[in-house]
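The complex appears here without one of its protein chains, the remainder shown in place.
Take a look at subunit A:
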Amino acid sequence: MRKRTLNRGLAGFWWLTLAFLYLPLAVVVLFSFNSVNSAAHFADVSLRWYHQLLGNAQILSAFRNSLILAIVSSVIALVIGCLIGYGMYRHRHRRLGWLIVLIYLPIVLPDIVFGISEMAFFVQINRATGLLEPGLGTMIIAHVTFQIPFVALIVYSRFVGLDPTLFEAAKDLYASPFKRALHFLIPTLKPALISAFFLSFTLSIDDFVISFFTAGPESATLPIYIWGAIKKGVTPEINAIASLMIGAVLLAALVSLLFNRPRRR
């Protein structure tokens, strides 16, 4: 009897927490359809702000920057991270403590320290040599830096999950390392590579702090644009663009649910 009340209480708590988690997102989406520019008063349903989005050159360019940054950095991180993940696996019996520390560094470093140290470093290099002008280039460098560890760890754990004798078999089957990579490594890694790419992509799209400090005047991404608009207090279209981004995340969640359906045992 008491157990049932406990469970009912917990169920209530669960739904309350869920409301807490989704309330801020729901408010953003709701007010994106508001016909007046107010966060406190909902007047009428309209698509006004969505229409304005399409005419806002700054938002469109921020969107383009976000995409370029995410795609280019993810591709570079995928190549470099894969190599490191494979190296870590194949040489796991050696003393690679320094490598592990190096790989965990971008993960444990607080965002703000990460962003500021890169920004300070890039600024000084730029003053001395003219290289590394703040812009998409420096942002790509920064993003690749925090993506590499995730790719490396995903690839490494995929290798660890494989039967070690497979490597011997592949060695016997395919003479050249190139063929071995083409016919054995890349096909077996494919799921890991796909999830590593999507994780990198998401991390890049999602990042604000590190982008903010390494960005140049022309390379604002969507989160940076939104930040600037909020700070200036000019927010009419922000609800609309934010709603579109929330929609994209919900879509991604749906897709991941469909792909990772629990298998029947």
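What we mean here is this: contacts are C-beta pairs under 8 Å (C-beta built on N, C-alpha and C of every residue); 3 or more make two chains touch, one makes a residue touch a chain; residues count from 1.
Simple rule for what comes next: contacts and distances are computed from a predicted model.
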item: Chain not displayed: protein name in its UniProt record ("ABC transporter permease", "Aldehyde dehydrogenase family protein", "Alpha/beta hydrolase" or "ATP-binding cassette domain-containing protein"); value: "ABC transporter permease"
item: Residue among A:Leu53, A:Met88, A:Leu136 or A:Leu193 that touches the chain left out of view; value: A:Met88
item: Residues of subunit A (touch criterion as defined above) contacting the omitted chain; value: 7, 10-11, 13-14, 17-18, 20-25, 27-28, 31, 39-41, 80-81, 83-84, 86-88, 90-91, 94, 99, 102-114, 116-122, 124, 141-142, 144-145, 148-149, 152, 202, 205-206, 208-209, 213, 222-223, 226-227, 230, 235, 238-239, 242, 245-246, 249-250, 252-253, 256-257, 260, 262
